[in-house]
Every structure is written in structure tokens, then in C-alpha cells.
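For reference, the structure I am asking about is given below.
Omission of a single protein chain aside, the complex is shown with its protein chains in their original locations.
The block that comes next holds chain A.
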Amino acid sequence: MNRRKLLRLLSQGLALGSFAKLSSATGQAPSPRSFSEKSFESMKTLGAPLREYGERSEFEKEVVRYISPNLRTRHSGADFTPLEKLEGVITPSSLHFERHHGGVPSVDPAEYRLVIHGLVERPLMFTLQDLKRFPSVTRTYFIECAGNGQNGYRNPPDPTLTATRSRGLMSNSSWTGVPLAILLKEAGVKAGARWLIPEGQDAAAYTRSLPLEKALEDVLVAYAQNGEALRPEQGYPVRLVVPGWEGSIQVKWLRRIEVADAPVMSKDETSEYTDVMADGTIRAFTWVMDPESIITYPSGQQAISRGFHEIRGLAWSGHGRIRRVEVSLDGGNSWKQASLEGPLEPLAAVRFKYNWVWDGKPTTIMSRATDEAGNTQPTPEEFFARWGRNNRYHYNAIQAWHVGADGKVLNGDKALPGALAPSRLGAAGRGGCGGEA
């Protein structure tokens, strides 16, 4: 430090009072009760110039999707949206959860074609430009992997769980596309058609079965996400958006739709994405996502101090709008109504909030959502009365967070009696879509 700078520092220190001096002199970040002259530096020089495509702040680089270190491969699996690090309801496209079965293909939009064939009057082929010429629809919908919540099957619960790892296989975007009903009308669906078999242009040539009725109701052939082209990992250039239904049926990199009189019973609707129930039966075509909510602040691995906090969280349901979200501040003994931040769109995530003054005593907080069809999130006990302990999908039970006396937040779910040994049902035993196999 030269003499002139030292003099300047000293004079500023005198001017500002002694609390600014220490942090400036040591070059470390000031305590939250102080500030440093470093804050003034950006006012003395020009900032960065214009640039063609924006990037987030260099200080936000730790806000990333969670990729489990235990995956068998990164070409088939899932990663999680960092829910507790985001605000509002729209998931930034770069942070939308991923789930794919054979890696992310690179599809040249000039080469891209969508073919509709099978039980139709006119088999048709569309280019990307063709699809964009049709009347368009823009709607906000959540997409949720059927395996979201899979950590809830762990017993005893993982104390280090975060909101990301609890429910981060749900993302919420504004989608733009052409209603599939319009394309089907263009091709002319023949009598006897009941099913659609969409296929992806990935290495898994991923296929599923979709009832024609749902397609005519609200399915989109989407080419834009949050105002720009789809991200490659969300299906660039074209994907299906099947509102309210499990993510795995919303085929990405859509290249072909066969109109048929029967379902295909593909691998991902028979040996995956089917549900083992408590009575030992296995359920097929469990498409609709039941209501869910999760408190994102304060949530697992965060820490809070005594005083005011706005409890924040997300709620969504595949049955329609969220009608209400309740929060409990006493481990589920009593419930209070949270406020919902509008607009309340059907089949889209909504932000809920509750003003809370924490008195510093240990407690367990939780949220539960009820949708307009009257479905309410179950407790884990209620959930497991119906669903098998070894199921892999559709876990939607209430998530609890425990706030300790030190303000540290941990998973507040309780171990359930009659559990299988954790060694038999640890994360390693799970299917791929949970993202932590």
C-alpha cells in the first residue's frame, strides 16, 4: 500500500467512523453490520460492455443443478433443480431438471422433421418452420418426474436432505407451441384411433403411449421455453408438453407420432414408471401427478436466526389449480393458511408464503397443499398405507424441516416403524429416475 492510498484510507476511516476501517485495511469482506469502500469501486470505472447473450452474475456460479455423485452414468439419469436457491415460480431454463435415457442428442433444426402417421387420413411431415406457422399457445406448466420425492422412500430419512434433493425433479416453465389437436386435425384421425405413440430422436428412441383424448384436451407440441428455443436437455427443437402428467410421458426431441388403436406398452410404461402398491399389485399408467408442496425457505441445510422470516415454498398439482396451502409451525399439530401469490394458473407451480417470527426454540415446520379437485398431500404414514415401501415413484407426502436451537435446518421427517433395513432400501437400490441411484 502506498502512502497516498494509506492517507486516503485513513481520512475515509475518520469520515465514516471507525467501523469501516478494519475491513478496508485487511481487504476482507466486511461484517454484515459494516461496509467497505470496495462498494464504491464500480462507480469509478466503466463496467462491462454490451454483449449478445447474457450470463448470470459471476457471483451466482454455485447455483447449479444437483447431480448425484453416485450415478452409474451421466447419459441416463436425472439431476435436480436447486429449488431453495430460486425465487418466484419460473424455473430458469438452465436450471430445469434433466432426465434422459440415452444422453442429450444434438438435433439440427434444418434437418428436423415431425411425422404423424398410422390411423390417419393423410400421413404428414412437418418442418420446424411448419410447426411455427400454426396458431400458437403459450402457457405456464410444471413438469415433474414421476420419481420426484424418491428420497421420501428412504427410511430412516436422510438428515442431510435439501429441498433440491427432496423435490427438485419439478420445474415450472412458460411453454410455447402448437396444440397437438391442430396437427392431428391436419392429418385427419381415422375412426378406431384411441392412442398416440410419440417417439424421441435420442439414442433410446424413447416412446410412450398417450390417450388421444388427452392430446385433444391440452397437449402442446412445444418449441419454446421461457420465451426462447427449448434447451437441448429439454428436447430441442420440439417436445411434447402433457400438462399435469408425469414428466416421462412428455417425449422430448419429438420426431414421430404414430396414431394407433392400442398402447405400445413400452419399457418405460411397464418395467419403469409403474408403481408397486402396499397390497403387492403393480399399477400401470399412473399419469396424473398428485398435489405436492415444499417449503424452500427455511429448508434443509440452511440456517436462520431468531426473528422475522417469510416462510416460502412451492406447490403444484396435476389435478388443476392449487386451492390452498397450509403450514404447520409445531410439527403438524396445528395448521395455518399460507398466502398464495397469484395468478393461480392450473397445472402450474404457485408460490406460497407465511410470515413467521422464530422465537429461537427448536421446532418442526411443514407444508401441505390441497388442489381444486379436493386432493390433499398425505402424511408419510398415510402415503405408505397405500403405496409400497419399495415403490420408486409418485411420492407426494408432506416434507418436514426441523429447525434446531442453533437455527440449523435439517430433514424433519420421522423414521417410520416397520421399515425395511436401510441397507436393503438405500439410495443404491433405487431406479435411475430418482437421480440418486
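Rule of thumb we're sticking to: a contact is a pair of C-beta atoms (placed from the backbone, for glycine too) under 8 Å apart; a residue touches a chain by one contact, two chains touch by 3 or more; residues count from 1.
By our rule, contacts and distances are computed from a predicted model.
Protein name for the hidden chain, per its UniProt entry and selected from "Cell division ATP-binding protein FtsE", "Amino acid ABC transporter permease", "Thiosulfate dehydrogenase" or "MerR HTH family regulatory protein": "Thiosulfate dehydrogenase".
Touching the chain that is not shown, out of A:Gln337, A:Asn355 or A:Asn390: A:Asn390 (per the contact rule at the top). Which of A:Ile90, A:Val137, A:Ile182 or A:Leu216 touches the hidden chain is settled by the complete complex: it is A:Ile182.
Touching the chain that is not shown, out of A:Val64, A:Val115 or A:Leu216: A:Val115 (per the contact rule at the top).
Of A:Ala262, A:Val357 or A:Ala405, it is A:Ala262 that touches the chain left out of the display. Panel shows chain A; residues 72, 75-76, 101-102, 113, 115, 117, 122-126, 130, 133-134, 182-183, 185-187, 194, 197, 199, 203-207, 211, 213, 256, 258, 260, 262-267, 270-271, 274-288, 388-390, 392, 420, 424-425, 428-431 of it touch the chain omitted from the view.
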